[in-house]
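Just one protein chain is left out here, and the rest sit where they should.
Each chain carries a letter (A, B and C) given by its place in the written order, and its residues are counted from 1.
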């Protein structure tokens, strides 16, 4: 089976499997008291700065929700895009675990603006209203778009000026770094992001995400929150070892470059067809496009992808570290065929 | 490093690693929509009965807490041993996620009795008091002891007679099955257990636990609870594949047999020393013993284990699928040496 | 001090005080086990139908939140107007107590439509998304507007057709009944409302609200939810006695008629001024109007009211059972004076 449905339909990169094999010897302290975890944390500090505090969890929802829990109180509110994963795809996990309200901002491309954020920050100090405490952005966004470092800095400014924290859902942070031709710190640490969910699973890990506190004060009691949040892994070495592999020989970079590159190639294939309209600028590893309705099912039969919007016939393709030229050729051939029908 | 601190200081069994390698090809549907998950679920049904409903999660706390959430309301109470993992080792995850009160029963050996359960079931129907809704037992217990099927049946009887559900924390269920020389169903499905947390991690998996609803009515809305509980794995195939391997060629059995056997051997080694007092009957893969206080640190230097009770100098040794004869010989030799000092 | 800021700046109607005095004799069973509570419940059944199940609580937030808790699960969602009290004025009480997401509908006048509701009901059965479980409307709305019985019936239809419940925040239900010249049942029980928050405080009580389950299945375990929600009053007779008084000699009706009538009179006074623009149709006891900015402070000095929208200079006046002709004359005189400046 081949799929462009999501970057989580892939397995793990061979180097990750190899890292698991290497880590699979002997005994190690549980719950992070092991040498792999120390080493992986050190690598994160190298990428994000020495002040970063790093905690590993199982999955992206865990990373996002627990990071928000560390920076909110139960009468708080979290400002986010109405397209964000925390708003759309994490059930009520953010709401029920933190007690907070999510305040969605309408956005056509997954990106929110400082002005929109400013407009949502109201009622501060008035107990009748949920108190805005965190702004959450996604990088790269759920629409495959990218915030520049300057755009994030501008959001951070309005966020901090009002006493809020800035959270960044980086389930696809590596794809963003590739797109910006930048290291991680320059569009996170350097521009005022307080908390990052650093995604591993969608960039070739078996499973594993990191919560990176760039504002270390927020990490003070986080070990308790992770445990209470059911995200403390006993055999932690196996997440840590994957991250070590991800940061070795720039695997994170190569995987994300590959995925982004394949998305560019796919976009080119689609653009050849007047009947197809690409709806979002392709900056990371996703391509959003409106297809002729009767093309969708036959094309899905070649290689699976999601219909994003049933009404407009917009679909989403997500490329991964293991998307192949053959995958794209299948699409190319089928589109040619469909065009002639 | 070698350790008898816990069965989670081990890595994974080689067959599990091999299963991950095999599952690591091509694309698969995410979130359990894959062929491995179907196959693994079928294997669980074979072991627990066709009516069983099975859901995979990351870790034991997740399994326990979500299973309890499926069988309680926010004004409920859960009756359990004061030594149980849910009471001692899961932070406030059970309390805060379910909203319930835990009602601990004092127990010297980790096992609760029907009479103790009956005594805790009070205030039913009176809104001022937390409403007992679930009884939770652990098998094998946190003290390495075992309930017989008849003992569980007797607890189930008082539990069900009062309208409560019976939950079983089976983080070490395989060790119990070995100890009872029994299949799983005969001391769960057959005797009235409603929900089982089936442990994989402590029996040789990288990570993975299963929530097995023997009372399928409780599973009706469970998929929402798992997602809200941040325990839905995108690359689910990698947990499922491990469970397939665990049920292939009776790996679960061999691993648990090995661990239990090593515990027996360790007990024999300890029993040779009059200065050592074994404090719990050794029925599964743990050995609890009181050591002369000045023996503890030097013995830990040979192979690590936990001091269970600082006051009484009781310690805990846990054997695993990969505990070696060399591990035990180290202890044997060191004890001989300590005796002569 | 005189105020048109809200109908909760009033005290209690003299008949309510008298009822408290009458109830203040001798001993009575606590927590609702008293004769006043039985009598008050019977009166509610007379108004809403014999199947109604009635529970008294302290305040409106308690009534709304606990009613929602009775009809949702922690992975649910509540569809409501973005102007609703539950969305705007109850902190995160609805979110944190129920665990649910609130899904706001944009509305210019406080009323939502069946089409808007239908649009929000999506993702049913998909665990990634909060599950819509309740639609909540306010009658009369926070903008002083009124749903007709037919409009509520139409919302109930789309609500029930999708398996959701219909909740009605009736903090000002009496004002709505007066406006519709109708009994309560005809626009609640008869048209498919499942749960009503029946407001007493804003219609002349010292304090007291009722949760009226028109769908009695939802009341089954509600006594536990009320207790857990910290809304069970020990000296319940004192809320019950107030409701008995409210339903005696149609006090509820006279109080609401008076408030609505004063709102009409106030609207007429405002309409005399071209510089003033009434922004919402005046159907209950509130008047919303845009004032010349420099008129606001001097007019507030005469009699206090809230600025609803700082940007547009929209203000809100709320009339109460004890709003006097003198109150309105103050406004009338001041407006004449301001006009000439």
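In this section, a contact is a pair of C-beta atoms (placed from the backbone, for glycine too) under 8 Å apart; a residue touches a chain by one contact, two chains touch by 3 or more.
Computed from a prediction, not measured in an experiment: that's the story for all the values here.
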Practice problem: For the chain that's not shown, point to the residue among C:12, C:100 or C:282 touching it. | Solution: C:12
Practice problem: Among A:201, A:228, A:300 or A:320, choose the residue that contacts the chain missing from this document, as touch is defined above. | Solution: A:228
Quiz item: Any idea which of B:38, B:51 or B:92 touches the chain not displayed?
Solution: B:92
Exercise. Would you write out the residues of chain A that touch the absent chain, in ascending order?
Key: 31, 73-75, 99, 127-128, 131, 221, 223-228, 232
Quiz item: List the chain C residues touching the unshown chain?
Solution: 1-3, 5-6, 8-12, 14, 17, 20-21, 23-30, 58-62, 65, 90-93, 96-97, 201, 206-207, 224, 227-235, 237-238, 304
Quiz item: Can you name the residues of chain B that touch the chain not displayed here?
Solution: 74-77, 88-92, 95-96, 99-102, 127-130
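What we mean here is this: only the chains that are shown with their structure count from here on.
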Self-check item: Chains most often in contact, by C-beta pairs
Solution: A-B
Quiz item: Among the chains, which one keeps its Cα centre farthest from the Cα centre of chain C?
Solution: B
Exercise. State, to the nearest whole Å, the distance from the C-alpha centre of chain A to the C-alpha centre of chain C.
Key: 42
Quiz item: So, what's the distance in Å between the C-alpha centres of chain C and chain B?
Solution: 51
Quiz prompt | Averaged-CA centre spacing for the pair chain B and chain A, given as whole angstrom | solution = 33
Self-check item: Multi-chain contact residues (two or more partners), chain C
Solution: 74-75, 99, 127-128
